[in-house]
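Following: one structure in structure tokens, then a few remarks.
With one protein chain held back, the other chains of the complex are shown just where they sit.
Per-chain residue numbering starts at 1, and chain names A and B are given in the order in which the chains are listed.
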Amino acid sequence: MPQFSLYEEEFHPSPWQRTWAAFRSSHIAMVGLVMLGCFVFFALFAPIITPYDATEQNIDGLLIPPSWTANGVISHLFGTDALGRDLFTRIIYGCRITLGTAFITVVLAMLVGVSLGTFAGMLRGVRSSIANHLLDALMAIPTLLIAIIIVAILGAGLLNSMWAITLALIPQFVHHTRSFVRAEMKKDYIVASKLDGANRWQLFVHSILPNMIETLVVQGTLALSIAVIDISALGFLNLGAQSPLPELGVILADGLDAAYLAPWNVAVPGTAIFLMVLSINIVGDGLRSALRKRVSH
Amino acid sequence: MIQILTRYCTLLVLTLLVLAVMSFSLAYLFPGDTLENLTGLVPENEAQREALERQFKLDSSVVLQFFYYLGNLLVGDWGYSFTSGLPLLEEVGIALPATIELATYAMLMALFVGIPLGYYAGIRCYSTTDHILNSASMTTYSFPVFWFALLLILVFSLQLDAAPLSGRISLLYDVPRVTGFILVDVLLSDLDNKSLAFKDALSHIALPTFAIGAITTASLIRITRRSVIDVKHRPYIAAAVSRGLSSWQIFTRHILRNALLPILPLMAIQITTLITNAMIVETLFSWPGIGNWLIQAIYQRDYPALRIGMMAVSTLVITLTILVDLFNRIIDPSREKYEHAAV
Partner (left out) sequence: MYMGVVKRLTVALCTALLIVSCAKQNKKAFYNTGIIYCSESNPVTFNPQLDTSSTTSDATSHQLYDRLLDFDPDSGRIVPSLASSWLVTNDGLTYAFQLRRDVKFHQTHYFTPTRNFNADDVIFSINRWRLPSHPYHSVSGGRYPYFESLGLAQNIASVERVNGYRVEITLHRRDSSFLANLATDFAVILSQEYATTLFEAGSPSKIDILPVGTGPFKFESYRKDRFIKYLRHEDYWRKSELRGDDNVASSAEDFDNRSNVDANWQDNVQLNGNISNDDVTNVQQLIFDITPRSSLRLAKLMTGECDATAFPAQTELEVIRARNDLTLAEKPGLNIGFWAFNTQRPPFDNPDVRRALAAAIDKNTLLEAVYFDSATRAKTLLPAASWAFQNDADDTAYNPVLARQLLANAGVKEGFSMTIWAMPVERAYNPNATKMAELIQRYLQDVGIEATIVSYDWATFRRHLQDGLHDSVLIGWSADNGDPDNFYRPLLSCGAIPSGTNRAMWCDEDYDRLLNEALKTDDIDERTAIYHQVNRLLYERLPLVPIAHAYRYQAYREELNGVVINPFGGVRFGGVEKTL
């Protein structure tokens, strides 16, 4: 009698689990994920973990050095700035504002971009060609320029800079989605669904979108790192977030005036932005490699 | 061939037209008086205002106004700046070549350093050297460009006193403006101490170029590396190996050109990022380029300058992008991206 094993099951990991396994195998990607997790934690729980208020000025304690230097005090972990505001608090809130705004911008851009891209991808004909080319060309306008124009029309401020960056990120999503959709539309399973009688909307939601999500996530991380750099650049140039809002670029610009007396005012916010972008990039890179490994097997 | 050229020319003209429409509409969208935004002139009394309005066709329909505006643009009559009162053509003519010079040198640095390094990393993929290069480029790529420039200033200018941090050349030199590119102009001029001036200009251009170039180099390294790795895993490379070609032969005959192709479309995005970074870095180094000029204009709400500046920069970037696309199309007609109208 053949032995049949009752307890062996076939384990088919879903695509997500496979991606996650591949991601986990890279140490660097995990480190990046942990860093990113820290930043997200700071962003979400900022009011709980910060000891002071972000705009509270302490006139007696100006330009206190960070706690690890000789003159620093532990009550101000990163020291204070020229108006006596605690730098640690400001950095935490800054992470919240920068990362939060960048995230919202990316989500908005993704929504608009994906819809436009799918629409353009499903179109055919001369219209689509013209629209595609025009969009490609307009994609080339630099983010800073769009931001300047929007600031000139609407005025400076965090909200207006968000519009600018959303506008700048949309073309990338459109481009990517369009080429993806166009490539998918030729594939057999789409043809099969069409023969089954699916209309365009159902095609999109049930067939194309699930396949697109992974590339979307990768695109999203790329866009997120660009958004973080752009938001802080606009804040630095005083075109986006305005002082005293504790956005990381604004904190950097504020610290520039006292840069010789108090270099930590410039070093700490800059390092924060750098680490944030680095972790996003590492995670994005890891995701991309994981995806590639999964697809190529 | 002619077909492709005409298509791209039409595209260029269409896009520029769209830009002109946007630039024209900005005169209405910007706060303040439309007439002043359009011309840059502030009429002193009613009579002057009416004369200007008649001249710029503001009393007739919007379409007529636009065509008049377009005519002015093509001729070179771009209006005057609010802050300096100089004609905008002159201002842009001084500022734009400065940015182009900076961007060109940064791009050259990226091309000549980034692509070879990318190839190297790709060939020796997953080795230690590759990991080092990959991490270095990832780290550099993640630097916010303004912080990177600040660090360069702090280390090289202030600590080591190795390079100056503002301007294109020391103000003591009076270099007549011929082409707008400072290095060329110094060589063309007849100053007494030309070599000294040239060295001075070089030292001024060193830090800004490095700040922008390093980041572009890092992205180029990553792109090239990815492309090389993709090519390496193609079946025809395996076939070549199995046929017994040496690695050098494989590299020169197959990898070199095939890996180069996918990079080109991505160059367009790199150019855009390069110009944005150049504009930001210009403010830090007081480099008198178009980025610095535009940012000063927005601080002082100089609307005519913003209108024309936006037009100038967009035209530059779009022309470059379309040229790169055209180049791409010509040397690689197999791409499916640029589909014709399939009716």
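In this section, a contact is a pair of C-beta atoms (placed from the backbone, for glycine too) under 8 Å apart; a residue touches a chain by one contact, two chains touch by 3 or more.
None of these values were measured; they are calculated from a predicted model.
The chain not shown here is in contact, across the full complex, with A, B. Residue in contact with the omitted chain (choice from B:Leu52, B:Leu111, B:Cys125 or B:Leu165): B:Leu165.
When the missing chain is restored to the complex, the residue among B:Ala20, B:Ile153 or B:Val228 that touches it is B:Ile153. Taking the whole complex into account, chain A touches the unshown chain at residues 59, 63, 82, 256-261. Within the complete assembly, residues 83-84, 112-113, 116-117, 120, 153, 157-158, 161-167, 170-172, 174, 193, 196, 199-200, 202-203, 206, 248, 251, 286, 288, 296 of chain B touch the chain that is not shown.
Everything that follows uses one rule, which is that only the chains that are shown with their structure count from here on.
Of all the residues in chain B, the ones that touch chain A in their complex are 11, 14-15, 18, 26, 29-31, 135, 138-139, 141-147, 150-151, 154, 268, 271-273, 275-276, 279-280, 283, 291, 294-295, 298-299, 301, 303, 306, 310, 313-314, 317-318, 320-322, 325, 337, 339-343.
Chain A meets chain B in the complex at residues 28, 124-126, 128-130, 133-134, 136-145, 148-149, 151-153, 179, 225, 229, 232-233, 236-239, 249, 252, 256, 259, 263, 266, 270, 273-274, 277-278, 281-282, 285.
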